[in-house]
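What you see is the complex with one protein chain gone and the rest in place.
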Amino acid sequence: MVIKIEERRGRIIIHLLNKSRFEWTIEPRYWRNPLIVVILWILLPLIMAYYVPLGIVGIGSTTLLSSLILANVIALSAIAHSLQTIGTGRVNFGPQFFLVVGGYVAALLNKNYGLGSELTFLASFAITALVGLALSPLTVISRGLYFTLITLVLPLILGELIFWRGDIFGAETGIPGITRLAHTGDPMNDLLICFYLSLAMVLILTVIVDKILRSRWGFMLGVINEDEDVASSFGIDTKKIKVVTFTFTSGIMGLSGWFIAHYYGAFAGTMWLEPWVLIFILLSSVLGGKAAIYGAPLGAYFIVLSRDILRSYIGGGYSLLLLYIVLLIALYLLPEGLWGLYRKTRYREYVPVIRIRRKL
Amino acid sequence: MLHVSDLTKRFGGIIAVNGVSLEIRKGEIVGLIGPNGSGKTTLINLIAGFYKADSGRIIFEGVDITKKTADERVKLGIARTFQIPRVIGNMTAWQNVTYAVIGSRRFKEKKMTLTEASMEALYYLDIVGLLRKRDVLCRDLPIYELRLVELARALALNPKFIMVDEVMAGLNPVEADNVARLVQRLREEFKLTTMWVEHVLRIIMRSVERVVVMNEGKIIADGEPREVAKDVGVIKAYMGEEVVI
Partner (left out) sequence: MINELLLSLIYTFIFGSMYLGIALGFSIVTGVLRVFNLAYPIFFLIAAYGTWLFWRDLNLPFELSIALPFVLVAVASYLVYKFVVNKFMEAEDYMLAALILLFLAVEQVVSIVYPEAAGVFIPTRVIEGSVNVGPASLPGQYFVIALASLIMTALYVMFFMKTKTGLVMRAISQSYLVSRIIGVNFNLMFVIAMILGSIPPAVVMLLLAPVWALNPFIGWTLFAYGIMVAVLGGLGNLKGTIIAAYMIGAIYSFVAYLVNPRLAGLACLVVVVIILALKPRGLARAETIW
């Protein structure tokens, strides 16, 4: 007998080759929800792409997959943004700046020096993190609204830079001809590969960030988010932690840019510097879960899927308008974010808050 | 133990602390009193590293800490409580003590895990008598219990020197008495050198061995509580109002 399934004391136990076994409690209260979600997350797109007629939601399977890929990219940046919000106690209004830096690093290195996507992956992370490190004194110097404003200005600077050196950055047309992540010949397979790659990145990042937040570092990040003065008067080196967090999360945002560059095979920074990218990332993190990291992918999927479903039904400019209205309404209806709908008040877990002005 | 010399701090045109020199010996319990705006809390903030001194030096156990940041001073063994309790409202009492254990010096030295740190946090919560409230979010705790959390949190740093800032403000007499006795007990149990800031002398008269009186950023009296109390007339004349009784 290779697999033996038995039910004992309210649990289903699956024996595999009499060696390893897997247990699952029947009572729903004890279900391991993260595991279920991850399995569904991995399987659903595959099933939907191949077996479910998507006419009902109005989008084809390729459209669905490509919007899920975009959602993953946004989620990647949004998780980093959430972690940054917690770990620096400041809300960054220019996440797309780091995304574009990462994208250009990948695009330029690939185009001009022929680096493969694996090497540009490392380079994107490293260089964006370095840019983050260079800018990280901002998290020590400026607080509250000032930080928000400075970070809002950063993408504008990059935009000017792109136009100034159009010969390098390709101005509005961008940089075409970047090595694609997948080139199997079958577009559907390419999309699936890209989807699973982006999903893997999101899942790995979620696990890493989750581990960080549950460790002693998570504690310190939480205290810094709430009250920096208290943090420093109880032995926490706030400067170091803020700088490290900012650097690391900047690097992650750069990875989103890396993915975009290699996925589309072209990178036009000006497009990704526009305010809608800011709104997508910011709202994924804020509306998704009020800086709770599990809410960020939820928010990203909600926003990107609403956009694409609306677009396939209505099309053109009206769908974007409707998307903005839907998101506005969501802000009114979900004071605790999407994640707040699921999360019950679990006392032992620290729930972050976002505050921009620290005091009145 | 703590040696402060000629410490000055200005805020704009106001000199909050004006050339204060102070010596606190090991094991002592010192009361620091003075009217509102006399610079008591500023002095604490200077010693704790919240503010940077404009001039003067602070030496703690032979180490010049004038230029050290707040968290470095904590690692050397200086702890404080806040006049208005500043705990993290979105964390439970337990978590609030836990991060202090994490921030303490021994956390790194003993290579403690998070679990060990939280177990130690429970120990300190038990000492102040808040074990049963460990899972209550701090924003839901009344002020008396917040003060206890603050004390537990300061203790969790395993300090040598603790500064208690108006720990009895806003409490009813019974609670205030409890807290006063707790501070005394903790001092004996953990062999803490204590600086106890209070608005009025009467409250800490019996608890402290020495009293320092501040007014307008300067120290105007320093001695045994009885002697200082005798000088009331002088001090009254000095301050022009009845604050020290």
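In this document, chain identifiers A and B correspond to the written order of the chains, with residue numbering beginning at 1 in each.
The rule is short, and it goes like this: a contact is a pair of C-beta atoms (placed from the backbone, for glycine too) under 8 Å apart; a residue touches a chain by one contact, two chains touch by 3 or more.
Everything numeric in this text was worked out from a predicted model, so none of it was measured.
Asks: Out of all the chains shown, which come into contact with the hidden one?
Replies: The undisplayed chain, in the complete complex, is in contact with A.
Asks: Out of A:Leu16, A:Leu44, A:Leu122 or A:Val153, which residue would touch the omitted chain in the full complex?
Replies: Answering carefully, the residue with contact to the hidden chain is A:Val153.
Asks: Please pick, from A:Val101, A:Leu115 or A:Leu138, the residue that touches the omitted chain in the full complex.
Replies: Residue touching the chain left out of view: A:Leu138.
Asks: Tell me which residue among A:Pro34, A:Pro187 or A:Pro275 touches the hidden chain in the full complex.
Replies: From the options A:Pro34, A:Pro187 or A:Pro275, the contact with the absent chain belongs to A:Pro275.
Asks: Could you pull out which residues of chain A are in touch with the chain that's been left out?
Replies: The missing chain touches chain A at positions 91, 93, 137-138, 141-143, 145-146, 148-150, 152-154, 156-157, 160-161, 163-164, 275-276, 278-279, 282-283, 286-287, 290, 316-318, 320-321, 324-325, 327-328, 331-332, 335, 354-357, 360.
By definition in this document, only the chains that are shown with their structure count from here on.
Asks: So the centre of each chain is just the mean of its C-alpha atoms; given that, what is the distance between chain A and chain B in Å?
Replies: 43
Asks: Can you name the residues of chain B that touch chain A in the complex?
Replies: Per the touch definition, chain B meets chain A at residues 48-50, 69-71, 74-75, 80, 86-92, 94-95, 98-100, 102-105, 107, 114, 117, 135-137, 153, 157.
Asks: In the complex, go through chain A and note every residue touching chain B.
Replies: It is residues 215-216, 219-220, 222-223, 226-227, 229-239, 347-348, 350-353 of chain A that touch chain B.
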